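What you see is the complex with one protein chain gone and the rest in place.
Chain IDs A and B follow the sequence of writing; residue 1 opens each chain.
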Amino acid sequence: MKQLKLLALIIIPLGIIIAAMPADKVNHSRLTPGELLQEAGSGVQFISPDIVADMLVRKDPSLRLIDVRTPEEFETYSLPGSINVPLSNLLSEEFSDILNQDAYTNVFYSNGSVYANQAWMITRQLGYENNFVLEGGLNYWFGNILSPESPSQTSPDEEFARYDFRKSAAAALGGGGVVSTDAASPSPKAVKPPVTAKSKKKPSGGC
Amino acid sequence: MTINTSKDKSRKYLNPYLGGVLLGLVLLSANFIAGRGLGASGAIKSVVATTIGTVNKDAIGTMPFMAEYAESHSGNPMKSWLVFEMFGVIVGGFLSGAVAGRLKLKVEHSPKISSRRRLIFALAGGILFGFGSQLGRGCTSGSALSGMAVLSLGGFITMMAIFGTAYALAYFFRKNWI
Partner (left out) sequence: MGPLAPNEIISENTNFLLAFFIGIAFGWVLESSGFSSSRKLAGIFYGYDAVVLKVFFTAAITAMLGLLFMSAFGWIDLTLVYVNPTYLTSAIVGGVVMGAGFIMGGFCPGTSFCGAAIGKIDAMVFIGGLFIGVYGFAFTYGWWEKLYLARYLGEPKISDKLGLSDGLFGLFMILVALGMFVVAEWAEKKFPREEY
């Protein structure tokens, strides 16, 4: 009995302390600068506009477009169904549930990709997942999705396929709107990095 | 409390609460180092898989249960965390027994039954447990103990099932033990 009392004396207070501690929400493993640099460099944050267009056309419920420009720009034009989280307010409490979650696929966009990329960097550093950057931003979107270039006669088949897809997507999504370019944003050529679901090292174990 | 009859020269067992704390620390270190808890039945599975593979290379293919296991352990099913751990368990158990003077080749059984009867039940129990551990995805170490430490619902359920069933059947096997 003596040892039992001693044991109880130790673990009950420990239990009370641990019970009183606030629980963390979702996943909170901040990245080290090195990790962030590596991820940013590999381009995993980019999501191809074709994929986004496809999700929009299919009305995929997991897609959530986030416009990181100013409210005025958002008013002027925004992608269908998108919400406005201005970059300057990114870290405000009201948006933390939107940015730190694992139900939706968030896609940041801005006119080019600089601001969207910044938003991604900041949230990624905090350990948030499921956030992506629309490749090429609105500029590329207008130039290539909504008004796709028709391929020349000698282009490979997949270019034709892509052109057809974009034409029908454009029709479904409505025509273009007012565009303004921000400072340093070249619209990148159609380089499509694979959008792989971010699979962190999944814990493994067994019997 | 158990009384140590003085004529056997083995050391007494550890106080169970102390043993529990130590075991908990071992489990904790396993989680910290390897990101997984302890286990045992998985090692048996590895050895069985290896044996099947060695005896008849194609047999693994016909066994879906083993096939997916062999895939995830490409190359050598013996190269698994649990196998290394179990080798350690054998060594550790041996050392502890040696230090405490408990090394003795014998069949341990209640004085009311014969050795033979004990061994028959040991075999039967082993077969059932081996089967059940695969179905339940773990044994008491892997599923129940390690599962509880990480608050796994599945681990908890398995533990309740194991102990509940054992209690329920205890009456029918009481002659073997008391």
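The rule is simple: a contact is a pair of C-beta atoms (placed from the backbone, for glycine too) under 8 Å apart; a residue touches a chain by one contact, two chains touch by 3 or more.
Model, not experiment: these values are computed from the prediction.
**Q** Which positions on chain B touch the chain that was left off?
**A** Counting over the whole complex, chain B touches the hidden chain at residues 1-5, 8, 13-14, 16-17, 19-41, 43-45, 47-49, 52, 63-66, 79, 81-82, 84-98, 100, 102-110, 118-119, 121-170, 173-174, 176-178.
**Q** Of the residues in chain A, which ones touch the absent chain?
**A** Considering the whole complex, chain A reaches the absent chain at 1, 4, 7-8, 11-12, 14-16, 18-21, 23-24, 27, 29, 200-201, 203-205.
The working rule: only the chains that are shown with their structure count from here on.
**Q** On a C-alpha centroid basis, what's the spacing between chain A and chain B, in Å?
**A** Their C-alpha centroids are separated by 46 Å.
**Q** Name, in rising order, each residue of chain A that touches chain B in their complex.
**A** 3-4, 6-7, 203-207
**Q** Spell out the residues on chain B that touch chain A in their complex, using ranges where they run on.
**A** Contacts found on chain B: 15, 17-18, 21, 35-37, 39-42, 45, 80, 82, 133-134, 136-139, 142-143, 146.
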